[in-house]
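Handing you this structure, nothing more for now.
Note that one protein chain of the assembly has been removed; the remaining protein chains are unaltered in position.
Per-chain numbering from 1; labels A and B assigned in written order.
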Amino acid sequence: MSAPGSSGTAAAAQAPARHLTPGQRRWRRFRAHRAAMASAVLLGLIALAALGAPLAEAAFGHDPYAVDLFARYAAPSAAHPLGTDELGRDVLLRLLYGARVSLAVGLAAALTAALLGTLIGLLAAWHGGLIDAALMRLADIMLSLPLLPLLIVLAAIDPAKLGLPREAAAFDLVRIIVIIAAFGWVTVARLARAAALSLIRRDFVRAARAMGASPAHIMRTHLLANLVGPVAVATTLAVGNVILLESVLSFLGLGIHPPLPSWGNMLTNAQELIFSAPLLALWPGLAIFATVIACNFLGDGLADAFDPRADQRAG
Amino acid sequence: MTRFLLGRVVQAAATLALLSFLVFALIGLMPGDPIDVMVAGDPRLTSEDAARLRALYGLDRPLVERYLAWAGGALSGDFGYSRLFARPAASALWPALLNTLRLLSVALALALCCGIALGILAARRARSRTDYAINLAAFAGISLPAFWLGLLLIILFAVTLGWLPAGGAPPPDQGGAAAMLRHMLLPVATLCVAHIAAYARYMRGAMLEVLEETYIRTARAKGCSTRRVLLAHALPNAAMPVITLAALDLGTLFSGALITETIFAWPGMGKLIYEAIMGNDYNLALLALLLAAAVTLAANILADIAQALLDPRVRLGEAAEP
Partner (left out) sequence: MIRAGSRALAALLFAALMAGGTAPASPARAQAAPRETLTIGITQFPSTFHPAIESMAAKSYILAMARRPITTYGPDWALTCMMCVRLPTIENGDAVPEIAPNGRPGVRVTYRLPPEARWGDGTPITARDILFAWEAGRHPQSGFGPSELYRTIHRITVEDPRSFTVHADKLTFQYNALNDLPILPEHLERAAFEQDPRGYRNRTRYDTETAHPGLWFGPYRIASVATGSHVVLERNPHWWGARPHFNRIIVRAIENTAALEANLLSGGIDMIAGELGLSLDQGIAFEKRHGARFRVAFKPGLVYEHIDLNLDNPALQDRRVRQALLLALDRAQIVARLFENRQPVAGSFVNPLDWVHDPATPAWAHDAARARALLEEAGWRPGPDGIRRNEAGARLSFELMSTAGNRSRELVQQVLQAQWRAVGVEVRIRNEPPRVFFSETVSRRRFQGMALFAWLSSPENVPRTTLHSTQIPTAGNNWSGQNYTGFRSAEMDALIEAVEIELDRDKRRALWSRIQAIYATELPVLPLFFRADTFVTPRWLQGLVPTGHQFASTLWVEQWRVGN
């Protein structure tokens, strides 16, 4: 989703400041991207709220799983700040617990994809030749496949037919992370490969290679440092996309299954009641929207911060 | 050029072959089989009935054997019968494909036009309020769950305002093209919001990049009006990558169509693929998925060719190395 010349909201960051380290310059550029800063704060707050869900649960004194048939569809009140759902469960608490699931899925899938992608990208760049060609063709092919139908097939697989236990409660979670990562590595792999190639061709790396430095060493010292930027950007954007994708899979009945709340299944559940209880659909929808848009802005800000051209101009 | 093309076509064919096996195997890994689906829908079916039907549909044979039989048929143009619709898979697919293409082509064209226009607007007024507003709207557009957006649009435009139909293809012999357009408006809008946003952002970036290039500066120095510089010089150069991106995006559009078609009860490919997969209809699911992949692969190849023809800097045959 990132544009080639990244968004210009970071306008003020162009002034050269020779006495600053690259890290400091990046931080300045990032800070100048106000939307990204705000997004970072917002994401931080959401993450904190998700982590603090048990505290909120203790403070309000009710259980997000506890059914109360006498308090269905309750309006917002002091006891239930966002009201209750169709089973009389507190919507706020469920949103907070849902945030844990949705963010965990988003982060885990995006990080797994980033890791996998970096490894594959580096492997391709380092070895070149046939391995490179094969891996990059694979990446091309992955990009050209209709993603959602394949995800549907994958999400509908019966674990028992693979010899896995069907009972595992965490299976839903792990499966969704694995299948998203299986498709998500491509972007990162391309980035990693490009960054690695441009480095490998530089003299000092050639020299290091010629002097017999181990690949691992060279990768560690030089490559990874250069990779952090683009990969961080891609991963941030991916977190948002995964959260969206989880909601879509939930909508198709293939996401996280209740009673474990996720934003996706809360939204899907609520859309059936959208006429009678529109607020129930509003909250998870807004939560998804806010988180995804924040991830996108944050990614944009990071792209500005790590913009190599800005680095060159500054340095 | 010919060699390059040949290579790409061979590669695409190999991809499709591999994909077909993969999908076949994956559907095989789904819970139950088609007969189980039938049994779940009809409690009067006994286990003897199930066994009889399984033999009849050839489901008692091992997966690989069934795949080879399918592949043999497919190579000679026989894609088998759709179990769900009791018709040749191709004929079950055809009307759905037309419906989806109708939706996709309008959505793609609209997304491109709007995206490019917004991108130019934003680039021209870079760092102005307009730019920020477009940027914000673009970010919002790519951050909405599509089915939620679709539902909101239905509620607003169909239920509350009553301006547009809430979904479905127009009923037979009602209103012709105008009715078709009215029915398409909401699904097309849902489908292209995210894409408009993405193209606008991409276009803006490409535009700003082009504007910095020497020939534009020259044109400006020569006293061309800003409008002229933007439209005559910068636009063609900046639009090309966006159009290429759009071609590469077809796969994503197909995916988006699935959600949109479900919400708007639009009888298209996306919905058909979903039903075929869920209904364990191997032949139909395979054909539909392969077709979707083939279209995307073809679009990719075309995009590469277009890029090569238009941009002499790209030489075909060399993988895009930086």
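Basically, contacts are C-beta pairs under 8 Å (C-beta built on N, C-alpha and C of every residue); 3 or more make two chains touch, one makes a residue touch a chain.
Remember, it's a predicted structure, so these values are computed and weren't measured experimentally.
Engineer: Considering the entire complex, write down the shown chains that touch the omitted one.
Structural biologist: Hidden chain contacts in the full assembly come out as A, B.
Engineer: Taking the full complex into account, find the residue in B:I154, B:M184, B:L245 or B:A299 that is in contact with the omitted chain.
Structural biologist: Result: among the candidates, B:I154 touches the missing chain.
Engineer: Kindly state which of the options B:L26, B:A169 or B:A288 is in contact with the chain not pictured.
Structural biologist: Hidden-chain contact among the options goes to B:A169.
Engineer: Considering the complete complex, identify which of B:V23, B:L59, B:A74 or B:A92 is in touch with the unshown chain.
Structural biologist: Of the candidates B:V23, B:L59, B:A74 or B:A92, B:A92 is in touch with the missing chain.
Engineer: Going by the touch rule given at the top, which residues of chain B touch the chain that is not shown?
Structural biologist: Residues of chain B in touch with the missing chain: 31-32, 36-49, 51-53, 56-57, 81, 84-87, 92, 95-96, 132, 136, 140, 151-152, 154-156, 158-163, 165-169, 171-172, 262-268, 271-272, 275, 279.
Engineer: Residues of chain A in contact with the chain that isn't shown?
Structural biologist: 34-35, 38-39, 42, 65-67, 69-70, 72, 86-87, 156, 158, 160, 166-167, 169, 253, 257-259, 269, 271-279, 281-282, 285-286, 289-290, 293-294, 297
Heads up, the rule we're going with is that only the chains that are shown with their structure count from here on.
Engineer: With chain centres defined as C-alpha means, what is the inter-centre distance between chain A and chain B in Å?
Structural biologist: Averaging C-alpha atoms per chain gives centres 23 Å apart.
Engineer: Where on chain A is chain B touching in the complex?
Structural biologist: 1, 3-9, 11, 35, 133, 136-137, 140-141, 143-150, 152-154, 156-158, 160-162, 194, 197-198, 240, 244, 247-248, 251-252, 267, 271, 274-275, 281, 285, 288-289, 292-293, 296-297, 300
Engineer: Going by the contact rule set out above, which residues of chain B touch chain A in the complex?
Structural biologist: 11, 15, 19, 23, 26-32, 126-127, 131-132, 135-136, 139-140, 142-148, 151, 155, 198, 201-202, 204-206, 208-209, 241, 248, 251-252, 254-256, 258-259, 262, 270, 273-274, 277-278, 285, 288-289, 292-293, 296-297, 300, 319, 321-322
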